[in-house]
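For reference, the structure I am asking about is given below.
One chain of protein is taken out of this complex; the other chains stay put.
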Amino acid sequence: MSSFLDYAIPGIPYGCGFALLAVGLVLTFRATGVFNLAFGAQAFLSAFVFDLLNQYAHWDQPASFALAVLVVAPGLGLALDRFLFRHIPTASSTAKVVSSLGLLVAIPEMIPIIFGGRTRHRIGYLWLSPNLVYFHLGSTPVNGADIATTVITLGVVAALLAMFRWSAAGVTMRAVVESRRLSQLEGVNASRVAAGAWALSSTLAGLSGVLLLSQSNSIDPTNPLAFTTLLVAGITAAALASMESISVALLGGIGLGVLENVLVKYLPPGSVLATGFLPSLPFAVLVIVLLANPRLRHIEQSSDPMASVDPPPPPPAVSTRDPRLAAPMKWGFRILMVAFVASVLTWVPGNWVFVLAQGIVFSVIFLSVTMITGMSGQLSLCQATFAGIGAFTAGRLAEHLGLSVLAGALVGGLLAALVGIVLAVVVSRVSGLLLTLVTLAFAIFADNVLFQFSWSGGGITGVDVPRPAIGPLSFASDRYFLVLALVILAFCMLLVVLVQRGTVGRYLAAMRGSPGAAASLGINLTSTKVVVFAMSAGLAGIGGALYGSAEGPIASTDFSYVLSLVWVVVVITTGATTVEGAVQAGMAFAVLAQVLSYLPSRLDGLEFVMFAFGALTYAKHPEGIVEYQKARWLARVSRLLAAWDARHPGSGQPSLAGSGETASAAPAGSVELSNG
Amino acid sequence: MSPALLEADGLCASYGSYRALFGVSLEVPEGSAVALLGSNGAGKSTFARVLTGLVPASSGSVRLDGHDVTGMPAWRIARMGVAHVPEGRGIFSSLSVEENLSLSFRRRMGRGGIGEALDKAYAGFPILAERRRQQAGTLSGGQQRMLSLAKVLAVPPRLLVADELSLGLAPVVVDAVYDGLAEIRRAGTALLVVEQHIDRALALAEHAVLLAKGEVAWQGPPSGAAEAMERILGSGRAERT
Partner (left out) sequence: MGDHAPLLDARSISIHFGGLRALAEVSVQVYEGESLGIVGPNGAGKTTLFNCLCGQLRPDNGSVSFAGRPIDGLPSYRRARLGIARTFQRIEVFPEMTVFEHLMVAERARRGDGRLWKDLLNLGRPRRDELENVEEMLSLVGLSDVAMTPVAALSLGHCRLVELGRALMLQPRLLMADEPSSGLDTRETQVLGDLLRYVQRERSVAMILVEHDLDMVARVVDRAMVLDFGEMVAEGTLREVMANPEVRRAYLGRGA
C-alpha cells in the first residue's frame, strides 16, 4: 500500500498542471463559447514573460509574477476579446476554433521575433523552491514546487467555485453565458462581462504557465510546444467534466496525473506497454471519454432561448463572373502552366527548382485539407500525421521490399485512409468540435508514440524515401521530380474536383447548408463524412510520401503535429473551398519560406505569423481571405465590363441577368421569421 | 392626453437581407396600454426587439421620455426602466429561481432593495418561494412564465414590453398573467402587449395597432380591432389561429 502511495502522491502536483488547464478550458468555454486551443499559447506567453523578468531582468518573483500573470495575461485576454472574439459572437464553433488555432500558432512564433531566442539557465519557480524538500509524506519527499503547485491550484479553483456559486459577479457571468441577449434585457452590460471572463480565463492560463515552469525541467519557456502537449491532458479532463463542471475538471486533471504515475509502477519497465501505452494514456482516455460521455454530444448546441434574435452569419460572397472573363482566364492559365514548366526545365536556378517542387508537393497535401475542411466543413488537425504515415510506409517498403516509391506512395495513402476510417468511425457519433479535438490528440499521440518506433519514423538516421523511377526513367533530379510531382498534383486536383462536383460533393454542400434537411432527403451524413475523411487522409498520405521523396531522409520531427496546425491555418487563410486555394497555399508556403530565409534568422517564424493572422478572418470570410480578395477583384472587373456594355450598347455579349453583381444576399432560407 | 413615454418613428429593420419592418410608427403614452396585433411573421416581435435595442434599426428612431435611444445597447435601455419579457423562455434556466430574481432586482433596486423585492415576488407567487433553490430550467412551463412575470410584477418598470406572454399556457394561467398585467398597470406601468390572444389584449388596452407585412395596417380603439382584422387579414386568416 505504501508503495502505491509512493507513486500516487507525486501524481497530485503533476496532475494539478493538467487540472489548471482543464479548468481554464472549461471556464473559457462556459463563459465565452470558445473552445480556446490558444490556451496553451497564453500559458506559454506568461511563463515566458515571467522567466524573462525573473532570470534576465533579475526582478524578484512577486514583481515578475505581478507583471506576467496579473498584467500581461489579463491584458492579452482583453485584447483577444476586444479585437477578435467580440466581433464573432454568432460564428460557428468551428470558426471560433479556427480563430483560436491561429492564435495558438501565432503567439509562440511571435515571441522570438519580439524578444529574440533565449536559453534557460535554471528552473524558475513562483513560491517555494523546487530544490528543497520540505517534508516527507510517508516515504515520498515533497519539494517546494509540489507544495506550491498543489496549494495554489486548489486555492484558485476553490476561489473560482465560490465566485461562481455565491458572488453576484459569478451569477451575472453565468447569466451572460446562458444568454447574452436575455441578460442585456436585465440591464447587464454583456460585452463588459464577456471581456471580464476573457481576462479571468487568461489570467488562469498565465498562472498555470508559471506554475508549470517549476514542475519540470522539460518545460522550456522557449519551447511553446511543451505546453500544447500538456493541453491534451487538459482537454481530456475538460471532456470528463462535460465542458461544464469546474470541480470535475479539477478532479479529472489530478486523477489523470495520479493514474499516469501509478501505472508507471505496475507496468513492467521497458516493456512495450510502458514505452507505448503510457505516453498515449491521455489520448486513450480522451477517446473513451468522448465516446462514453453522452453529454458531450450536445455541447455545441446553443442553449440561448433567444438565439433567433441574431441575424444569420454572412454567407460566403458568391460572385458571378462576367462570362467573358472565362476564356481569357482559361488561356491565361494554360500559357502560365506551359511557361512554368519550360522555365523550370531551363533557366530557373537549382535551389528555386527545389522550392517550387516543394510547393507542388505541399499543394498535394493541402488538397487533403480542401477536402476535409473546405468540402465537409470539418476541421482535422492530424493531416501531417497522415502525411507521415504515407511517407514512412513508402520509405520502409522501399527499404525492405525494394518497392517503387510511387507504388509505396499508393500503399501509404491507402494505409493513411484506413487509419482515417478508423478515426472517423470512432468519432462519427460525436460532433464537429470533438472530431477536431480527437484529431489533435491523435496527432500528438502519433508524434510522441507512433512515429517513435524504429519500424515507423524512429531510428537515428531517419527514413530514406528515394526519388521515384518508372522503368528506365529516373526522377532523381529536382527538375524532373518537379514535373512528375506536377503530373501527380494534376491527377489529385482532378480527383478532388470530380468529388466536389459529383454526388458526394453535392451531399456535402447540402450538409453544410442544413444538416437536418440533408438527412430528410435520406442522405446518411455519417457515412458521407467518413468517406470524405478517408479520402482526405489518403491524399495526405500520398502527398506525404512525395514530400519524403523530395526532402531525402526524413524523421518523425518532419511530421510533428505542429505542422498539422500550421498547414490547416495556411490553407484556411488562402482558401479552403477551392482546389486553386490549395495550390496557392502550397506554392505560397514554400516560396515565402524561401524568401524569408534571406531575412535575419530572428524573423524565422514570420510566415507562420502572417498565415495565422489570416486565419483569424475565417469567421468573417470562410472561403479564405485570398479567395475573398480574388472574388472581389473579379467582381470589380466584371462590373467594369458591365459598365462598358452600358455605355456601348450592342457591343460585347448580352450579359446574363444578374451577372457582374455580387450576390452577397443572405440566404433567404436562413432567415427566421420572427413570430410577431 | 398624457405625453408619450415611448415614441417610435418610421422604424425599419431587417434580418440579413430579409426586411422585417418597413417604417413602423407608434406611441405609448405614460401609464397607458397598447395592444400590438398581427399575423404570424407580421413583424410584431421584431418591432418589440428594435424598441428595446436587441435588434438594430436600419432607419427610424425610438424616443423614450423624449430622449433619443435609437442605437443604444439593450442594457442601457433596460436601465432606463424598460422591461422586455421576450417570447418563449424569458428566464435563465441554469440559474436558480432566487438567482434569476435577484439578478433582475439588483439592477433595478440596488443591492439594498433585493431582499424587499424578493419578499414581494414570493408573496405574489408562493410556488416560487417553495422552489427558490431549484434550477429554473426544471420548473414547468407555467412556473417558468410566472418567474419571468414575477421579475416585473414585484418591481414594476416604467414600460413593459410583453411579447406573447400567454403563448402555450393553459387558459387558467393566462388569466393569472393578465390579472398581473392589469395590476402593474394600475401601479403606473405603461404596457405594450404583443399578443395572439387578441381578446385579452384588447380588453386590457385602450389603443390597438395592427401590423401586416411589416407595416402598420390599421390603428384605433380596441373596439374596432376585430373588424379591422377581419377586413385586412381576410376571414379565417385572422390572428384567431
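In order of appearance the chains are A and B, and numbering begins at 1 in each one.
Rule of thumb we're sticking to: a residue touches a chain if its C-beta (ideal position, glycine included) is under 8 Å from a C-beta of that chain, and two chains touch if they have at least 3 such contacts.
The model shown is predicted, which means the values in this text are computed figures rather than measured ones.
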From the listed residues B:R158, B:K213 or B:R231, report the one that touches the chain absent from this view.
B:K213
Hidden-chain contact residue, picked from the options A:P62, A:G155, A:G350 or A:G502
A:G502
Of the listed residues A:I113, A:L278, A:L525 or A:V591, which contacts the missing chain in the full complex?
A:L525
In the whole complex, what residues of chain A lie against the chain that is missing from view?
315-316, 318, 498-499, 501-504, 506-507, 509-510, 512-514, 516-525, 527-528, 531, 658, 663, 665-673, 675
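The working rule: only the chains that are shown with their structure count from here on.
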So how far apart, in whole Å, are chain A and chain B when each is placed at the average of its C-alpha atoms?
45
Write out the stretch or stretches of chain A touching chain B in their complex.
168, 171-172, 174-175, 177-179, 181-191, 303, 305-306, 309, 311-312, 314, 665-668, 670-676
Using the touch rule from the top, collect the residues of chain B that touch chain A in their complex.
15-18, 20, 38, 40-49, 52-55, 73-75, 78-79, 83-84, 86-95, 99, 102-104, 106-108, 111, 163-164, 194, 211
